[in-house]
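One structure, as structure tokens, below. Some questions next.
For this depiction, one protein chain was excluded, whereas all remaining protein chains were kept in their positions.
For chain A:
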């Protein structure tokens, strides 16, 4: 009864008209700003913070929540329509979203992204509400050794399922990993592969790399096409109603992917320090690995949108799990919510659930409310974007180049980053020309720093315990992961062998 009272009090706190308006405003701002490359939600919120001192927390927190959720969806719209992810988290959405848009199914792709985002959000919010303390306790069992296993395994399966020739996939992945280790050595702090540039000491920036590799490379590819082609509109939209919406049957078809990717995103979000970008790529990789038709990925597969979109949104809700359970913010969004709570004298953690749970329930309400508004307002954004991208290519693509340069500059006021954008544009264009797959390169680049620092920390730990084998094999999470991965690896190998067998049989038949 008492619990019920505090739940109701919390819900009431979040359902005043000011709070509802704040969520709405946050969603609108988030969706629009998210769609602008280089302006991540975190950055926008950071710039706005000095102006929000006087806001009531029950206006401020719902607005923050709305902004973060809105921006994750907004950034996918540009990823799908113009191959330019608004934030790094949407980079994986480009892979199947852009091909769909090129086939005239841009609206369908955007809607799929919207439904997946809202699905991922709602999934992780519900997990957060009912299982925060339980999940957080499991997440704490994940140390550097477990992170190392997870990442190494993702890279391993990636190499095999990249679709193209295996050596090309592996080459692209290794190149990505090489780019990923540029910067200061994580243990000794001495510069590596920086060629003497101070700008490279913190590593190659994710935003210049992604924007160059995806957007600028695409503009270069378009420049090669005959001139006549440039007068056509950037994205044409098919008028066939089937290409403009996601049917119930199609939604049911991607539901397994949605569930799996949302779970994956929630798990990643519960682990502090792994970003939504990583979750999106992991989910894409896993959806492709387990698909019956992996060859369809990269050519406009609905599951290829559903997976990264639901996973990256699931991360944002799940980042609150370690926050609610222990007071550990999983990412910057969670850190901002934490600071707003601390001002009110509320310290998230086990104690608050017992003593003063109303604010926690208010946050939960705001989260669910934001999902609802995101869904409604998302349709408006899609309609707007549709109008913008029907301008002719010869107008839009130069604009994309300007935005690419400006957004790289905006991150840290560095001309060096602008040069990087164009360098990666050239690299991306060249690799596509030579038919190298791009996904393994991006995944290698994003995962390498996580793999390296965790592997090296694990080695340091191994050196600090009397018996390293006993230490690692005594960790239940480590052993469980090892077993699961071994089984998955067997599955992958079996499939590769079977495919090869089938290919050989087909070859024989056509040859004979």
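What we mean here is this: a contact is a pair of C-beta atoms (placed from the backbone, for glycine too) under 8 Å apart; a residue touches a chain by one contact, two chains touch by 3 or more; residues count from 1.
Note that in this section contacts and distances are computed from a predicted model.
Colleague: Mind telling me which option in "histidine kinase", "Anti-sigma factor antagonist", "Response regulator receiver domain-containing protein" or "Tripartite-type tricarboxylate transporter receptor subunit TctC" is what UniProt lists for the chain we can't see?
Modeller: "Tripartite-type tricarboxylate transporter receptor subunit TctC"
Colleague: Specify the residue from the set A:202, A:240, A:295 or A:501 that touches the hidden chain.
Modeller: Here the residue in touch with the unshown chain is A:202.
Colleague: Can you say which of A:18, A:339 or A:480 touches the chain missing from this structure?
Modeller: A:339
Colleague: From the list A:326, A:361 or A:424, pick the residue that touches the absent chain.
Modeller: Of all options in A:326, A:361 or A:424, contact with the hidden chain holds for A:326.
Colleague: Of A:143, A:253 or A:468, which one is in contact with the hidden chain?
Modeller: Considering all chains, including the one not shown, the answer is A:143.
Colleague: Quick one: which of A:62, A:176 or A:348 touches the chain that's been left out?
Modeller: The single option touching the absent chain is A:348.
Colleague: Tell me, which residues in chain A touch the chain that this view leaves out?
Modeller: Residues in contact with the chain left out: 42-43, 45-47, 49-50, 53, 139-144, 184, 186-187, 189, 198-199, 201-202, 272-273, 322, 326-330, 332, 335, 338-339, 342-343, 347-351, 411-414, 416, 453, 456-457, 460-461, 463-466.
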